[in-house]
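Selected chains from the complex are presented in situ; the others are not included.
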C-alpha cells in the first residue's frame, strides 16, 4: 500500500470506495491486468477497494447490467446481442486488441484451411453464430458449410472432444492453444481474423452499465485508469505479471499461466495507439455481419455500445 | 374426477403467484431481460411454439426413456442389494459415491467412452434417477412387519416367495416415494444430459436462449420443464393410487 | 408311529430363559393340546417347531428327520392372525397353499362359507372383526398341506357357538385326513373336547409338568360337554394348573 503519495484523492483506508468486478468465468491470463492493478495497489491509488468475483453460473453480463456488480468482463459478441435485447451494457475497453480465436484441430486430422472442414465434424455449443462464422470462413475458399457435421459438445473440453468424434473446434489460442504446446500436441489453427476482417471483433472487453456511467463517471474513470495501468505493466513485464496472477490465484497451473502470459502480453495492445481503445468500425462491422446473417433481430446502435472516453490519456 | 375435483386449489395458488409476479414486474419496472413477466413468457411460448416443439418432443422422449431405465435400475439395484446383504454392505458406499461425481467431470469421460450419441445421456439420467429409488426401496424392504415375516417363514416360504409375496408389496409405498422423487428429477436430468452435446432438446433451446439474452425464451424453457415434471409426478401418483389401494379408507382419505 | 419328537430343548431370549429341557412326543394322527400359563413359552415352542428360531440345545425331529431351524414343516395358525393387509380374505386363505404350490380355489370358497364368512371373500382384513380375522387365519392353516398342524389359540376371539362350530369342523377335518394336530389353548373344555392327550406346561423356565390322556371315545358328541365325567376331568386339570401358579 503506497496510499500516502496520492493525497488529493483522499485514499485513507476507510475512505476507499468499494467496487466489485465480475469475471466472465475462471481467472486466466485475459485477466492479468486486473490482478496486477489489485496487487500493485493501482486501485488503491485511485481510491478504490476492488473485489474480484467469479460469477460461476450467474454470468457477468446480467449482474453488471442490473447494477449488482459495478464492472465486468464480457465479449463483443455477447454484448452486441445483449444491447439488441435492451440490456444496458457498455464496453469500456478492449482487453485484447485483436481476436485471438480460431478453429483448431490436431495435425493428424490434416485440416490446413477452411476448405478442409468439408466432411469433418465440428464440435461447438450449438449457437447459430458458429455456423455463420464457419460459413464466412469457408466461402473465402469456396467451401460448402453444409458439408460440415455440427455436433454440440456441451461441457466437453477441446482435448477430450478431439479424441472422439470431433475433428475441430473453436478455441482461444492464448489458453487452450498454449496448453496444447505445453503438452506437445501439434495443432493446426485457422485464425478467424486471417479470413475475415469483419470477424476481428474485441474479445474480451471490460464492461459496465449505462447507469454507472451516468451516475458515477468519476469511479468509472478511476477504475479504468487503474486497470489500464495494470495491463500496461503486464505488457511491459510479462513474467512478473504472470507471477502476480499465480500468487493471487494459486490454484491455477503456473506453467500454463507463464507460457500463456508470454504469448498474450504483446497482444493486449498490439497495433493500437494505446491499450484498450476501440474502433467504432469494428463494432459496426461485426454487428452488420451478424445482422446480415440473421443473427440479430435488429441493427445495433454501435456508438452507444462502447466508449473510449474513460481511457487515460 | 377426484383429481379434477381437488385440482382447483393448486391452480388457484399458481394463478395467485402469477398475478403477484406480473404486478411486481410492472410495478417495479423490472426489465424484460432480467425477469420477464408471465404474460410476456406466455406470449413468447405461444408464438414460438414452432421454434421449440421439436426440442420439446426430443426432451420428452429422452426423459421417458431415461426415467424408465433409471427407475428399473434403481429398483433392480435395491432388490439385488436387499437379497444379498453382503453385496449391499460392499456396494452401498459406491452407490453413494456415484451421486457425487460432478457432471463436468463425468461428461468428458462419458463422451470419450460412448461418444456423443444417446447412450451417455441415458447414463446421466439414470445416475440422477436411480439413487432416490434405491434408497427409498431399500428402506421400505427394511420396514417389513416382523409379525408377517415370521408367519411367512414358518409357513415355509422361500426367500423369493417372502420377497414377492410380502416384502415387495409391503415396500410399495416406499418405492413410490422414491419414484416420485425421481420423476421430479428426471426432466432436469434430461436437460442436464443434453448439455453433453445434443442437437435438440429443451436444454439446447435454453442455453441458446440464455446466450443470446432471450430471457423470455429461457423462461419458456423453464415452464416447459416444470409442466413436464408435474405431468410425470402426477402420472406416478395416479399409478400409486391404482396399485396401492388396500389401505383403510378412513385413514387415507383426503391425505394426498 | 412318532410324528414329532422334541428332545430336551432349551431356549433363552437374552437373559430370559423360556424353555428348559422340554421334551414331548406327538404320534401320527394324534391330537395333542397344550395348556400353560400366559408367558410360559407355548408360542415360542411352536416357533421352534416351525423353524423360526433354533433351540439353544436339544433336538426337534419330524418323521424321524431333524428339523432344528428348518422352516416349512408345519401348517400354522399364529396367535395374532397375521393376514397380509393388501390381500382379500380369499387371497389370504390361498397363501398357505401358494407357498407350497398348491391352491384349490373351490375348496377355499367352500371353507369360507363353512366358517360363516360368506360375502366377505373379497373384503380386506381391515374390514373384518377380530373373530373373523381369526377364522381366516384358521382356514389358511387348514388349507396348507403340511402333515403337522400347529394351532396357537385359534378360537380365543370367538363366541361360544361359533367356537363350537369351528371345533366340530376341526374335528371332522382331522378325522378325514388324519393329520397330527397340536393345539395351544387356555380353555380346558376345548382341550378336553378335542384332544387325545393334554400336555400341561410349567411356569418359566418351562418344561412338561404333566400329561393327561383323554379317555372320551371318538367321534365325540357335543353332549359330552355336559356329562359328569367331563366335569370331573375339567376339575382335575384345573387343579393341576392351580398347583403351577
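Going in written order, the chains are labelled A, B and C, and every chain counts its residues from 1.
Simple rule for what comes next: a residue touches a chain if its C-beta (ideal position, glycine included) is under 8 Å from a C-beta of that chain, and two chains touch if they have at least 3 such contacts.
Please read all numbers here as calculations on a predicted model, not as lab measurements.
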Protein chain multiplicities, whole structure file: A x1, B x2, C x2
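Definition applied: only the chains that are shown with their structure count from here on.
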Closest chain to the centre of mass proxy, which here is the mean CA position: B
Remotest chain, subunit A as reference, centres from CA atoms: C
Euclidean distance of C-alpha centroids - subunit A vs subunit C, Å: 86
Intercentroid distance (Cα basis), subunit B paired with subunit A, Å: 39
Centroid spacing, where centroids are CA-atom means, of subunit B and subunit C in whole angstrom: 50
Multi-chain contact sites of subunit A, meaning residues that touch two or more partners: none
Where subunit C touches two or more other chains, by residue: none
Interface residues, subunit A side, partner subunit B - complex: 61-62, 65-66, 78, 81-82, 85-87, 123, 125-128, 150-157, 160-161, 163-165
In the complex with subunit C, residue positions of subunit B that touch it: 147-148, 150-158, 161, 165-166, 169, 244, 246-248
Subunit B to subunit A touching residues, read off their complex: 31-34, 103-104, 107-108, 111-112, 115-116, 194-199, 204, 207-208, 211-215
